[in-house]
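Yeah, one chain of the complex is gone here, protein chain that is, but the others are all in their spots.
On to subunit A.
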Amino acid sequence: MEGSRQGSSEAASAAATPLQAAVRLDAVSIAFTLKGGKRYVAVEGIDLAVRPGEFVAVVGPTGSGKSTILNAAAGLLKPAAGRVEIFGQPLPRLNARAGYLFQADALMPWKTALDNVAVALEPQGVRRAEARERARAWLGRVGLATFTDRYPHMLSGGQRKRVALAQMLIRDPEILLMDEPFGPLDAQTRQIMGNLLLDLWAQNRKAVIFVTHDLEEAIALSDRVVVLSAGPAARVVGDFPVPLDRPRDISEIRLESRFHDLYREIWSCLRVEVSRAYAGGPA
């Protein structure tokens, strides 16, 4: 078990190449200029390939640049070095084929739940009446059929995430990028949201990059867990397949012994990085 720890991402993606990768990061480095002109390298030499229909979870200690990787895949950040390819094409600016679920509340507070979801269809030129009809259907699928006219501040944290999920999925993007989307929610709500996500994903499998600091959540949801090192200049230090059967109930699956084995295996890799991050690291 300990031997598979360094199953590098190259090996994993090589095994998976009959299909073109939905997202491929090739030796990507991202740096920021801090106040006072100092350069901070967030991630360095990241290789990551996600196949269409594959659910990849990215875990790492705080400050390991997990969100940075997502932002590079979304086109919100330009890499300082390396290439980002989306279905084999270099990414020029914003990734139009991806949907993004943010950790913080990203709904427009001045729009009702219905309008927040319907506005996502506007760029595709869908007429207003039809957009609202489809938005209503999507809010039903995420369990908010009776909350369509609520403004975000009238909804609970979990309900707001459901709206955001519907807003992302109604566009039918081919790639889903999720940045600790259930982070601010309480434990039970997280499991319910996780099951909802898996449910919707199973009906229409997209390539997913799901960033989280919660290893249990990562294993329960994903096909593959990628471990990042502590920052700065975080790298990929582990890549573990998750051969658990689907469909899964993520509150049940945690009780299985195979889950525990996987957890132990990945944690032994992640633990080193977490303790490095808490020791302060070179920064």
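One rule holds for everything that comes next: a contact is a pair of C-beta atoms (placed from the backbone, for glycine too) under 8 Å apart; a residue touches a chain by one contact, two chains touch by 3 or more; residues count from 1.
Following the convention adopted for this analysis, contacts and distances are computed from a predicted model.
Student: Quick one: the chain not pictured, UniProt calls it what, "Dimethylglycine catabolism protein DgcB", "3-isopropylmalate dehydratase small subunit", "NADH-quinone oxidoreductase subunit M" or "Riboflavin transport system permease protein RibX"?
Tutor: "Riboflavin transport system permease protein RibX"
Student: With the full complex in mind, choose from A:Ala74, A:Leu91 or A:Leu165 the residue touching the hidden chain.
Tutor: Residue touching the chain left out of view: A:Ala74.
Student: Quick one: say which of A:Gln89, A:Gln124 or A:Gln188 touches the chain that got left out.
Tutor: The missing chain is touched by A:Gln124.
Student: If the hidden chain were put back, which of A:Ala81, A:Met108 or A:Ala137 would touch it?
Tutor: In the full complex, the listed residue that touches the missing chain is A:Met108.
Student: Which listed residue, A:Ala27, A:Ala81, A:Ala96 or A:Ala145, touches the chain dropped from view?
Tutor: Final answer for the missing-chain contact: A:Ala96.
Student: Contact with the hidden chain only, please: which subunit A residues?
Tutor: On the subunit A side, contact with the omitted chain comes from 74, 76, 94-96, 98-100, 102, 104-112, 119-120, 122-124, 151-153, 156-157, 164, 167, 171.
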